[in-house]
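A single protein chain has been omitted; all remaining protein chains appear in their positions.
We just call them A and B in the order they show up, numbering each chain from 1.
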Amino acid sequence: MRRIPWQPYLYLSPVLVLYAIFFVFPFFFSLYISFMEWDLLLDKKQFVGLSNYNEVLGKPLFWKVIGNTLLYMALTVPLSAALGLVYALAIERAGKLRSLYRVLFFVPVVVSVSVAGLVFSLMFSPQNGLINEWLGLFGIGEKAWLQDTQLAIYALAIVGVWMSFGYNVILYISGLKQLDNEVKEAAAIDGASGWQSFRHMTFPMLMPVHMFVWTITLLHSLQVFATVQIMTLGGPNNSTNVWAFFIWQEAFQFFNTGTASAAATILFVIVLGLTVIQVRWMQKRTQWV
Amino acid sequence: MKLRNHLLLNVFLLLSVLVVLVPFIWMLTVSLSPSSDPFRRVAFLIPTSFSLEGYLQVFQQAPLAHWFMNSVLLTSVLTAGQLMLGVLAAYAFARYRFRGRETLFFFVLCTMMIPPQAIMLPVYLVVNSFDWVNSYKGVIIPHIASAYAIFVLRQFFMAIPRELEEASRVDGCHSVQTLYHIYLRASVPTLFGVGLIQFVNNWNDYYWPFLILNDEMKMTLTVAIVQFRNDSYIEWVPTMAAATLSVLPVIGIYVLAQRYFTESSLQSGIK
């Protein structure tokens, strides 16, 4: 009788109630809407079966959006994680200025997306933008970063990496700190060189950190929205239209609640599947879950 | 040799820092330029003529102080709420064995994975049915259960030795007292760290407040700064001035409290 089984439920109840109202219910509600043709403005509803799903899946744009999202993730996640590790290693060896670097590299993380979006739209401007001006020094001609269908997503990815890698730096630093002594001792015994001890000791031992970094960064880039909304509105010619933006656009710009919900449901299923796989994997490898 | 490497490393890092900070420097430079000619002279980050026009314009045209207070109020309440509920839930997950624990925790993790835009419309309809559109309740309550806070605090709580808890129970503390005496006291730095991160995230939240709040006077700073855009014409100087002003408090908080950001809270997340 020492542990009364209802206590945890009680402690969890506020959170669970909130999730029930603002997460579970909306989810099922969205599922319900996805089978409807629902005119929110005139409040007319009609059951249409799977036709919203057919419409979404039959749209070339939907597949383009998935492609864009995957491209964006492929561009940002590895780079952001790698930069995080590189700079963490560098900063840890930097001596006196270490804490200063730690502060400065993290600054982009605390800046709001709306500010980042505005500043970068200005920086990417073809004629007055700083980026072209600097590239011009190296003889690279003017580029219309955000107006060119080939370039816009790369521009957004640069912003994404800029906003996220500082967080990874900090994560890796705290991971490295915990390893430091162990690795040093082991390396001293083995007489291993710096690179060898990094490759065989530090890197594998950082596994839980890698996992955390990749998970968080993947999540963020999968959910990228605000920079798109502020900088490109999905354009030009939908070359930066990503998943979250597509759903938002269907829902709030075209006010097509049915297709928006159908697209959201498809996204749900995929993300849920990925989550299950990932959490299972994490359960095996780390102690977090 | 060692010294030279050290020096090279620092040069590399300083250059990188400079690159990382360029957007801020650029923002500052533009905000301090005369609005008649914001670009020509500052192209390489060196302003040749300074002017406070932008800032004056912002203060004259916009209730900036008011928006700032809105942001402070809203963010504080939301963060406090997230911490309170997070502590309770994390305690339950970390210290109790109960039916459905794994499933529920998995469910909490799931809420982190889904892009908020995916269920924004139905959540908006729910908020609307409570008549909370255009109120701070509508901004705060849907977000007050934070999976991130629960996750990190749970990690931290799990690391607290069970013996301490047993001891307190022997002393006759019941579970809420144990939570308070053992867990909360031990986790003040973590709470502070998580609180700061949540504060920054909440402060920066852009789309939800934009959707829910309609009155200009209820806007938060982050949302309001996009207001200086115009009919196919952006007034960059005041826009950048407003952006600078909205960033300063967050950076200030961060610099003052960065110790907590970097050391306590995040560490526990990746044990």
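The criterion applied here is as follows: contacts are C-beta pairs under 8 Å (C-beta built on N, C-alpha and C of every residue); 3 or more make two chains touch, one makes a residue touch a chain.
Rule of thumb we're sticking to: contacts and distances are computed from a predicted model.
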Per UniProt record, missing subunit out of "NADH-quinone oxidoreductase subunit J", "Quinol oxidase polypeptide II", "ABC transporter substrate-binding protein" or "Acetyl-coenzyme A carboxylase carboxyl transferase subunit beta" is "ABC transporter substrate-binding protein"
Neighbouring shown chains of the undisplayed chain, as defined at the top: A, B
Which one, A:L16, A:V107 or A:L146, makes contact with the chain that was left out? A:L146
Contacting the left-out chain in the complete assembly, out of B:T111, B:S146 or B:S175: B:S175
Sort through B:V77, B:L164 or B:I251 and give me the one touching the missing partner chain. B:V77
Chain not shown, touching residues in chain B: 35-37, 39-40, 60-61, 63, 65-66, 69-70, 73-74, 77, 80-81, 84-85, 88, 124-125, 128, 133-137, 140-141, 144, 174-176, 210-211, 214-218, 226-236, 238
Determine and list the chain A residues touching the chain excluded from the picture. 7, 10-11, 13-14, 39-42, 125-128, 142, 144, 146-150, 233, 235-239, 252-255
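Methods note: only the chains that are shown with their structure count from here on.
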Distance from the mean Cα position of chain B to that of chain A, given in whole angstrom: 16
With touch defined as at the start, can you tell me which chain B residues reach chain A in the complex? 6, 9-10, 12-13, 16-17, 20-24, 26-27, 30, 39, 43-45, 85-86, 88-89, 91-93, 96-99, 101-102, 104-123, 125-126, 141-145, 150, 155, 169, 175, 200, 203-204, 206-207, 211, 222-223, 225-226, 236, 239-240, 243, 246-247, 250-251, 254-255, 258, 261-263, 266-267, 269-271
Of all residues in chain A, which touch chain B in the complex? 2-3, 5, 7-9, 11-12, 14-16, 18-19, 21-23, 25-27, 29-30, 33, 87, 90-91, 93-95, 97, 101-116, 118-120, 122-123, 128, 130, 133, 162, 166, 170-171, 173-175, 177-178, 208-209, 212, 219, 222-223, 225-226, 229-230, 243-245, 247-248, 251-252, 257, 260-261, 264, 267-268, 271-272, 274-275, 279, 287-289
